[in-house]
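One structure, pasted below without further comment.
For this view, one protein chain was removed and the others were kept in their places.
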Amino acid sequence: MSDEIFAAAIEAIEKGDAEKAAEIVRLGLDRGIDGMELLNKGFVPGINKVGDLFGEGRLFLPELMMSATAMQKVTDLLNAGFPEGKMKTRGKVLLGTVEGDLHDIGKTIVAALFKANGFEVLDLGRDVSVKRFIEEAENFGADIIGTSALLTTTMTVQKELQEELKRSGLKDKYKTMVGGAPVTRRWADRIGADAYAEDAGEGVRKALELLKK
Amino acid sequence: MGGLRTAGDLVGWMQIVRKMKINEAKQYVAKKLGVDVIDLTNEEVIRSVREDLGIGVVTSVAGSPKGIRAKIKIAELLDIHINSVDLFLSQVR
Partner (left out) sequence: MMYGHKYALLSKKQKKKQKNKSFVGVQGAVFQKSPLAAGGNNMSDKIFIRMGDGERVKLSTAEIKEDISVGTMDAARRGRIPEMTPEEQEQLFEILADPARVVGVSPGEEVIVTDDGCSMSFYSGQDGGGVGIPMSRLQAILTYERACGADTTSMGHSDYSYKPVKPIINFEMNEYYTCSMMTTVPFFYGAQPNMGLYFQPDGPCPDPAELLLTGKIKEARQSQEEACAHLRKDLVFVGKKLAGVGCEGLNFDTCGSAGDADFLAALLALRELRREIPQMPVIMGSSGEFVIGMHGEVTFDGQRLAGMYPHEQVKVVEAAGAGIYGMAVNTNTGKSTAWNLSRAVTFCKAAVEAAQIPVHVNVGMGVGGVPMMEQPPIDSVSRVSKSLVQIGKADGL
């Protein structure tokens, strides 16, 4: 019986059906399934499937956002039933495209997938200065600062952010992630970023790894 | 393929104007030039063919056709319409 509910949970998330997902949460809890089990065996595999389908071009951004909304509804409902703190978000992520760079489609996809995976996301948009990244991270209480750059001429701003974090004594306070077409793992290593991600899906995995450390 | 050094531009014209796949384009050009397909990239053969036909060679030979003058000949040779050639001819005739 539980398996049917887990399968229905996966389907509800895949279809981005928030009402159905909420119904499944209630049904599962009524039948005595543990909330965490419901999440880990039903809804999380569902959102992982959505991420994979998106990465393969079989599911699209609007649908991804509908799945993210459904997932948010699920976590809100389950959260209400847990002792305080047990179901807190997976982390706070501040995202933005660096100053001088107007490309924000890739970064938007990253933001959507992070949201879908239970992160609290603050997306600063594009053309974001180093100063603003730091100010907003402080106000937001970010765990991770993620920067995107699509040009070889703007990726240097990612390095400036690292230097500014060091100068202001905040380097250890935040984990930093970098991405964007010309950005590579070696660039991340060179500038001292904590992680590099090839795409949005890898970004989520790397963020989870970073926050475990 | 080598552009003006060989017959790369001519094969290019056939792909762009007539949507020919590479082998068809090469065969078409080779036939028009009277050479074997394998010689389309043979500088030693194509240089003299281009000189004889007046369709432009890669080095700068004083007084020999280049640019629009060569393109008029290319359009005639390959039996294709080239927009710039059509415009030019409409202006001089």
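Labels A and B are assigned to the chains in the order they are written; within every chain, residues are numbered from 1.
Methods note: a contact is a pair of C-beta atoms (placed from the backbone, for glycine too) under 8 Å apart; a residue touches a chain by one contact, two chains touch by 3 or more.
Treat the numbers as computed from the prediction; the structure is a model and nothing was measured.
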Where the missing chain makes contact, among the chains that are shown: A, B
Touching the absent chain when the full complex is considered, from A:Ile47, A:Met71, A:Ala112 or A:Ile144: A:Ala112
Hidden partner chain, residues of chain B it touches: 1-6, 8-9, 11-13, 15-17, 19-22, 25, 37-38, 40-42, 55-56, 58, 60, 66-68, 70-71, 74, 81-88
Residues of chain A in contact with the chain not shown: 56-63, 65-66, 69, 102-105, 107-109, 111-112, 115, 123, 125, 151-153, 181-182, 184-186, 198
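Methods note: only the chains that are shown with their structure count from here on.
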Length of the line joining the C-alpha centres of chain A and chain B, rounded to whole Å: 55
